[in-house]
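Here's the structure, in structure tokens; my notes come after.
Note that one protein chain of the assembly has been removed; the remaining protein chains are unaltered in position.
Moving on to subunit A:
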Amino acid sequence: MSRKFATWDTAIIALTVLVLIIASLVVDNFGTSRNFTFMVLDLLPIILVALPMTFIIVTGEIDLSVASTLGLTSSLMGWFWNHGLSIETIIPLCIVIGAVAGVLNGFLITGLGLPSLAVTIGTLALYRGLALVVLGDGAVADFPFNYTGWVTGTIGGGAVPNVLILIVVLALIFGVILHATPVGRSLYAIGANAQAAHFAGIRVARTKFWLYVVSGAVAGLVGVLWTLRYSSARADNGAGLELAVVAAVLLGGVSIFGGKGSLPGVLAGVVLLTALQNALRLEDVSGQALNIVTGALLVLSVLLPNLISSIRGNWQRRKLRQSAA
């Protein structure tokens, strides 16, 4: 039982709480309601994209094209708006286009059996390139205020941002699917051993295909939200976001080799990453220097569990040897 508590995801949740407490005590303005609103808005794209990414990494695959899908839908949103479509048409259209981008990934990976890493590096370049073709280096900014205002606004003008509802609803849906349904269990089975899962009757290829479609659709939705938040459709929106997402997911205790991890851990990972960046920014650390922290956390989140397990392995072996002697 004691081992159960010492898992990586519980440790990361505890660490997140600790960081939040220390930061609000030490860093000026960190604990204010204004800063809370900003933090939730910064959290929004990472946390939403991290939900399907968790599923994908649990099955042992990866999707590096998410940020480019976001950029593509943001670009198209501007283009559609310039061509007179109503915002009510544009938003669902952008989500569908994101899903189509996911269909291409899913087809290449499960239909043709290509490695997901290489495919999504390719589509990372492809989708970002298409975003540039659509909008060039221009920007579209005149989106209606009732939409941009909703994304940046708070419930009743208080401290709780409207988008927090979206985060909570989606996180609940994804959490229930992963941890309380046969589909969720099958994802772990696929990640632990795809061949065994196949022989156990799980439709491995079809499941993975739909994960990429969902990942694309969510990236499309985030493209819309990103555009509305900054009231600016640009081809380079969200560039590099895939790193933050993958870092947060791995930091949250999901194994890059698949088969392990939990959604609460991932949520804690996202909060930890965002809170650290927010606190450092309040302390006037430059945005580019923050990348050192993100990059180091990404490497450490895989390195530390490896080191711990190898140390534990050595220790157990020594104990066995001693008891044998």
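The rule we apply is simple: a contact is a pair of C-beta atoms (placed from the backbone, for glycine too) under 8 Å apart; a residue touches a chain by one contact, two chains touch by 3 or more; residues count from 1.
Methods note: contacts and distances are computed from a predicted model.
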Listed names "cysteine desulfurase", "Autoinducer 2 import system permease protein LsrC", "D-lactate dehydrogenase (cytochrome)" or "Peptide ABC transporter ATP-binding protein", matching UniProt entry of the absent chain: "Autoinducer 2 import system permease protein LsrC"
Hidden partner chain, touching residue among A:23, A:53, A:171 or A:298: A:298
Absent-chain contact - pick from A:108, A:139 or A:267: A:108
Contact partner of the left-out chain, one of A:56, A:124 or A:211: A:124
What is the set of subunit A residues that contact the non-displayed chain in the whole complex? 62, 108, 112-115, 117-119, 121-130, 132-133, 136, 235, 243, 246-247, 250, 256-257, 286, 288-296, 298-299, 302-303, 306-307, 310
